[in-house]
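Excerpt of the complex: some chains, original placement.
The first chain written gets the first letter, and so on, giving A and B; residue counts start at 1 in each chain.
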Amino acid sequence: MIKAGIVGGTGYTGVELLRLLAQHPQVELKAITSRKETGTPVSAMFPSLRGRVSLAFSEPGKAPLRQCDVVFFATPNGVAMGEARALVDAGVRVIDLSADFRIKDVLEWERWYRMKHAAPELVAQAVYGLCEVNRTAIRTARLVANPGCYPTSVQLGFLPLVEAGAVDLDHLIADAKSGVSGAGRRPEQHLLYAEAADNFAAYGVMGHRHWPEIRQGLAQIAGRDIGLIFTPHLAPMLRGIHATLYARVTREANFQALFEQRYAAEPFVDVMPAGSYPDTRSVRAANHCRIAVHRPSESARRADTLVVLVVIDNLVKGASGQAVQNMNIMFGLAEASGLEQLPVVP
Amino acid sequence: MIKAGIVGGTGYTGVELLRLLAQHPQVELKAITSRKETGTPVSAMFPSLRGRVSLAFSEPGKAPLRQCDVVFFATPNGVAMGEARALVDAGVRVIDLSADFRIKDVLEWERWYRMKHAAPELVAQAVYGLCEVNRTAIRTARLVANPGCYPTSVQLGFLPLVEAGAVDLDHLIADAKSGVSGAGRRPEQHLLYAEAADNFAAYGVMGHRHWPEIRQGLAQIAGRDIGLIFTPHLAPMLRGIHATLYARVTREANFQALFEQRYAAEPFVDVMPAGSYPDTRSVRAANHCRIAVHRPSESARRADTLVVLVVIDNLVKGASGQAVQNMNIMFGLAEASGLEQLPVVP
């Protein structure tokens, strides 16, 4: 049994990690910390876990995290960079669900996240945990930077096209829609039910923190910088990301086949039949990513633009599920272990 | 008082017309027809109208439509083209909320709507009722083809750019999201609450009937054919369209000023301050269209793509409200008459 700890488990990625780890056949949950909730039983905050999770939140300094095999950080940005060092030095493997170790260019990170980075040397060492790209490096990683939710969906959708050098890399467009749980659990006015329900709006068009993360990932694959317009939207739903991607074809290919081949061996990426329209509920509460590739012809003057549709559950493949997938890879477990729950429909 | 009739008032555009006309200070509602509901009081089907609308649905053939000054068709496609002729000949002015008279190229229409057109000569005569474009022609029109919901939002968003010849007309992209009421009131499985709630998906990427309508409108303004990728999505909300438009700049301009000037005199188009993110609820139940223009620079390799955000209420400016606006123009009333209700927030 792998002994696992969670730092900061009171948010949505935290409770989702708890849900997944509590059902994982090879994991023993050893500790979960929360400064504010020290002493509170986890199941008092999340009655959905009654009878299954008997832990209480423990004080960050006193939790037996160093006795764990792996520690997950489900903390706000800026926490993991201060605390991961000690754990890594103690031989504990760390998976950070926040953004602290995702951007290799520390100055770029500091510009977007508006704080001084506390552990630049760990950034260099961290492996970006997009399983479908970095599986080999993840196996031996001591510190994994778990990808953001939008970046997971957008990169998985553009990946085969960028690898194949088949599209105009200067003008990628990602029009992405996210459920409200992606914005976290802190009480902010614009996230109130009475603000977000029956409503729809874009945000962050002029700059969103996930933009440099996506750019870094795609540029690395392309071997050159890329141009990307990224438009996130808040959709009135609990979970789910739907990314609608646009790319101009520069080199012809059988794009359906290209996607199918790229992801043939991937346990969690499902390339749907030509003509499909994946909906977010088809991955609700599950670690899957479903993709469909369209090439509008009738409805376009020139049939040179691809439309790629990608859905994930932002809390699973976009956060806690991918973190568990990373853990499975790091510890040599079956990659789907603990992640076999089927999507919940309706 | 203008005497108004409605053909087919049991759907969502029908009840919305009833709501608006019942509150219009210069309109007297004379008749509303429904084959299936003949005899049923309107307020029995829509209790929201109790005490305010005393009409019952009458049999199509027997309703006093020819005694009306104006008749609205809120019918499925294919009905108005068979019945408008007689009314127009009787001197009744007709506003058709269906698609029957929207496409000038009758063969194109027949291809998209999969039926033979019953009144091609009326198509030629009909005025496309996008008020902001065809106001002059609408004034004297005997038959107005009221625009579709998506086409209203997409055309209003691209209009200033196309008029100014400022963008690449071969590669326009419209990523549009609609509330479920836009799909109508017929019981279809995919529109059930338990299918559409907490869910999000694209549809019609390979061809949607609103595509030729948008193309026709923009091409007419451009004076040449245009290329457009149009991706509609179903969003889990009652009302509202959010169109996110992408266009590549080919000629520089102050785009904020361009939009503000174009719509300065328009009573129902609101160009928001630079940096704004209009949300659909800001136009809920009202006839407004709000637009914001963004030009991402920091987040793009080349700052040559504009992102235009457009919101309307699909049932008001996207259907029944615009129909009333058209009526106001046709009869020389104040253009905002009966359309002054403020949006409902929250």
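Criterion: contacts are C-beta pairs under 8 Å (C-beta built on N, C-alpha and C of every residue); 3 or more make two chains touch, one makes a residue touch a chain.
Just so you know, these numbers come straight off a predicted model, no measurement behind them.
Undergrad: Taking the 2 visible copies as a start, how many copies are in the full assembly?
TA: 4
Throughout what follows, only the chains that are shown with their structure count from here on.
Undergrad: Need the CA-centroid distance for the pair chain A / chain B, whole Å please.
TA: 38
Undergrad: Would you tell me which residues of chain A are touching chain B in their complex?
TA: Interface residues on the chain A side: 170-171, 173, 175, 177, 179, 194-195, 197-203, 205-208, 211, 225-231, 233, 235-240, 242, 244, 246, 248, 275, 277-281, 284, 294, 296-302, 305, 307, 309, 311, 346.
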